[in-house]
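Of the protein chains in this complex, one is absent; all others appear in place.
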Amino acid sequence: MTEVLSAPHSMEFPYTRSTGPMVGAFLTGLRERKVFGVRDSSGRVVVPPPEYDARTAAALPHDDLVEVSPEGVVTSWSWNPKPRLGQPFERPFAWALVRLDGADTSLLHALDAPREQIATGMRVRVRWADETTGDIHDIACFEAVR
Amino acid sequence: MSAADGSKPVKGIVTPIRLDYRYTPGAAQSRFLHGLKEGRLLGRRCPQCGKVYVPPRGGCPMCGVEFAEEVEVADTGTLVTYAVVNVNFANRVIDLPYISGEVLFDGSDMTSMVLVQGVSPDEVRMGMRVRAHWLPRDEWDYSFTNIDYVEPIDEPDADYESFKEAL
Partner (left out) sequence: MRPVAVVSYAQHASAREDNRNEVEILLPVLREALEPTGLTTQDIGFTVSGSSDYLAGQAFAFVSALDAVGPWPPIAESHVEMDGAFALYEAWVRLQHGDIDTALVYAFGKSSPGDIARVLSLQLDPYLVGPLWPDAVSLAALQARALLDADGIGEKDLARVVARDRRNAAGNPHAQVSEQTDEATLLAEPLYADPLRKHDCPPVSDGAAVVVLAAGDRARELAERPAWIRGIDHRIEGQYVGSRDLTVSASTRIAAQRAGVDGRADLAELHAPFSHQELILLEALGLDEDTTAVNPSGGALVSNPVMVAGLVRIGEAARRVSAGEGQRAVAHATSGPCLQQNLVCVLEAEQ
């Protein structure tokens, strides 16, 4: 039986993506250290704002966004014991779904807080990146509100 | 906030992707690569249609049947088609123009892509008989790149009928 060979193989692509007006408006907001959502046909403020209404399929207005607070409540969280390449932190951290004040849906991001202090319902706020460029990483992570 | 961004709305983002794998070629291809390390071209024959595949991938792609019999093919063969390349691409840097070709090694029913050297673009032709030029033995790895290129040998051109099936 011949020894089976193996070799490391990496797949890399640079990808530049056009955002379109809605995602573009959301990211422009992040660059300005603001978080925007959009009101849909049911009256809910959805963050991040989708391009189309989930119920009616109508285009949602990217030029009529609703600003929400950078502070809100953890609606769910999980612990990441083994961070992987590209994730927000290189040491174990928490993921969280955060419903910002004024929004009716939750935003997914990392939560930097001691594990024993994390709980659904805790109040958190955005920690902005030192330099914002118009990218989801303009939110460095969430942190606990003391 | 970066002053350079100004107040222009965001229109694009850069999202690099990188995934890492540990690739295993499987049984048939591993055997082929081991053969190359020894300076041999090892193919497999389909028990149903009788064709010899180099390199073998585990099954005959025409019949959907597992290969069994191993067949060693020669490192001489026939250039069945070629292209004269005038543009470099990606990270390759070869003197232009160069000739890229498909060679049917003697004993194989499937061609292999090779670099062709030792003949000018005016003189290269379908049916030209060639031999593999291997790298120095101490540079051999588990790789088809052990064959640096093919070059013409002093034999009459192969008849079209003898290689048309491989085109």
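Miscellaneous remarks
Each chain carries a letter (A and B) given by its place in the written order, and its residues are counted from 1.
The criterion applied here is as follows: a contact is a pair of C-beta atoms (placed from the backbone, for glycine too) under 8 Å apart; a residue touches a chain by one contact, two chains touch by 3 or more.
It should be emphasised that the depicted structure is a prediction, and the values quoted were computed from it without experimental measurement.
With the whole complex as reference, residues 13, 15, 17, 19-29, 57-66 of chain B touch the missing chain.
Residues of chain A that touch the chain left out of view are 4, 6, 9, 11, 15, 17, 19, 23, 26-27, 46-48, 50, 54, 75-81, 84-88, 95, 97, 105-110, 115, 120, 135-137.
Basically, only the chains that are shown with their structure count from here on.
Centre to centre, using the average C-alpha position, chain A and chain B are separated by 45 Å. Against chain B, in their complex, chain A makes its touches with residues 2-19, 21, 24-25, 27-28, 31-33, 85-86, 131-135.
Within the complex, the chain B residues that touch chain A are 1-2, 5, 9-27, 30-31, 33-34, 142.
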